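Only one protein chain is missing from this complex, and each of the others stays in its spot.
So, subunit A:
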Amino acid sequence: MASAPSKLYQDDVSLVVALLDTNPFFWAAASLPFSEFLHHVIPFINSLLLLNQLNRVVLIATGTSSCGYIFDSGDGNASGNSNAVCSGIIKKLEDFVGKDSKIGKGSNGDGTRPAISSLLSGSLSLALCYIQRIFRSGTRHPQPRILCLQGSPDGPEQYVAVMNSIFSAQRLMIPIDSCIVGAQHSAFLQQASYITGGVYLKPQQLDGLFQFLAAAFATDLHSRNFLRLPKPAGVDFRASCFCHKKTIDMGYVCSVCLSIFCKYHKKCSTCGSEFNQVAPDSTIPDQKH
């Protein structure tokens, strides 16, 4: 899927906004240690910068209660040295995690209900805002895309926010690539990649993560027209209901605002419209094929 063409740049300049999942609850139990993960991701970022002199990479960390910018290659202090890049990233990550833990402590007390999912919606929004800023900065800008390195499971409570971000990305024609380093597939990211025309991949071997990243996610958008990249066999289009945030297959939809509910409600909580029909019986009527 073509992205917004930038006429004055070469075709293959890209701006990659990578969203790193730094959910400690996930990384504590993951098969791949976080340090290993960094050992794959940071060289990948360096290689992205190597592909084209004008490429830009931005790293955003996705925590449990906050998100923050970790690295921006377009900064004034352009560090050509890969070691410097690496140490810069790691330092910033440390600061971020420290901040995140402090914020988390404040809101949740002693963690009676641990936040297992990371704040994907927040980091997506940050990424989109950054890209929008780039769009408005002038006519010379590279073609942006978003790469999500996600491990934690989806939080159904973020369904609405994530879907909104996905639709905004679709509108702006920004592909969202997803690389799942966790154990199970992510319905949100599958849908995101499907709708925006990005690549969704769940690598089978995590020790070859760098190779996966370099093979599937490194190419710029123009070259993707000529390549055949991996596609998932199916997309999980399940939604989560608006009232309890459970993932559901069949439910009730408000005919005015299209919000989804798992149980029959008399009144839509999103738009306030009332449903005048008599509540049906608990048995769903027979459907003729």
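Rule of thumb we're sticking to: a residue touches a chain if its C-beta (ideal position, glycine included) is under 8 Å from a C-beta of that chain, and two chains touch if they have at least 3 such contacts; residues count from 1.
Definition applied: contacts and distances are computed from a predicted model.
The UniProt record for the undisplayed chain lists the protein name "BSD domain-containing protein", from the options "Serine/threonine-protein phosphatase 2A 55 kDa regulatory subunit B", "BSD domain-containing protein", "CXXC-type zinc finger protein 1" or "Dynein light chain roadblock". Residue-wise, the contact with the chain that is not shown comes from A:P33, picked out of A:P33, A:G74 or A:G272. Among A:G74, A:P230 or A:G272, the one in contact with the hidden chain is A:P230.
Of A:L51, A:V97 or A:I134, it is A:V97 that touches the chain left out of the display. Considering A:S14, A:Q143, A:S186 or A:T219, the position touching the chain not shown turns out to be A:S186 (whole complex).
If you put the missing chain back, the residues of subunit A touching it would be 22, 24-29, 33-35, 38-40, 42-43, 82-83, 86-87, 90-91, 93-94, 97-98, 100-101, 104-105, 108, 110-111, 114, 116, 153-154, 156, 183-187, 203-205, 207-208, 210-212, 215-216, 228-237, 246-247, 286, 288-289.
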